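One protein chain omitted, others in place.
For chain A:
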Amino acid sequence: MTAKPDPQRQNVLAAVRRGLARTGPAAAPVWPVEPPLIPAAARGDGDLIARFTAAAEAAAASVERVAGPDALGPAVAAWLTARNLPGELAVAPDPALDPAAAHGLLTVRRGTAGPGDLIALTRARLGIAETGSLLLTSSPETPTGLNFLPDFHLVALDASAVVATLEDAWARLRQDHAGGWPRTVNLVAGPSRTGDIEQTIQLGAHGPRHLHILLVESR
């Protein structure tokens, strides 16, 4: 791509080069010079699900194992019933969620969430065992609004999609998105929270008050 003649860009870059005691661009640097340093506790593929679950729960998410894609709808319905919540929810238009959306006890709208939506179900791309984070990407099938607007954020995650570290997740995405990076990548560890009033941690600041992760086993 040829740089547009943007005088402000040239001004700032010239000032940076003055600060670096250079007059022009340097040769492209060699980077990285060594592989990333991964903490020992985060390394390895052993027991990824147990590590992911423990870390997610430590971040105040709840985690439930679901026997397979067909069991997802009943699990969602049961979770909502147990909390006395209505069965109305926004569901991501991801085909993997079609069986769940068709469940008889749920009243479903497919699409992104609006400000009035109390409950949403979406699908994460990956889980990161080190931090218990979900990795969600924006796409027509998984709009970002579902991750932030509802009070109750339900997320389906394939058990086989749990990786050890963020570096592993990036390697996956680099492979899958060689032709173009997703517009939004959200790493979500637990529900929304704040400590801004007298340092007292409260859950449910502006985003979801609850994050429930449904780990779906493959058949």
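Basically, contacts are C-beta pairs under 8 Å (C-beta built on N, C-alpha and C of every residue); 3 or more make two chains touch, one makes a residue touch a chain; residues count from 1.
Everything that follows uses one rule, which is that contacts and distances are computed from a predicted model.
Enquirer: Can you tell which of "Cytochrome c oxidase subunit IVB", "L-lactate dehydrogenase complex protein LldF", "(2Fe-2S)-binding protein" or "ABC transporter permease" UniProt lists for the chain that's not drawn?
Expert: Of the names offered in "Cytochrome c oxidase subunit IVB", "L-lactate dehydrogenase complex protein LldF", "(2Fe-2S)-binding protein" or "ABC transporter permease", the absent chain's UniProt record gives "L-lactate dehydrogenase complex protein LldF".
Enquirer: Looking at the whole complex, which of A:70, A:98, A:176 or A:196 touches the chain that is not displayed?
Expert: Only one of A:70, A:98, A:176 or A:196 touches the chain omitted from view, namely A:196.
Enquirer: Taking the full complex into account, what residues of chain A touch the chain not shown?
Expert: So the residues of chain A touching the unseen chain are 1, 3, 6, 8-9, 11-13, 15-22, 25-26, 28-29, 31-32, 36-37, 39-41, 55, 58-59, 93, 111-112, 115, 130-133, 138-140, 143-145, 147-149, 165-167, 170, 180-200, 202, 204-208.
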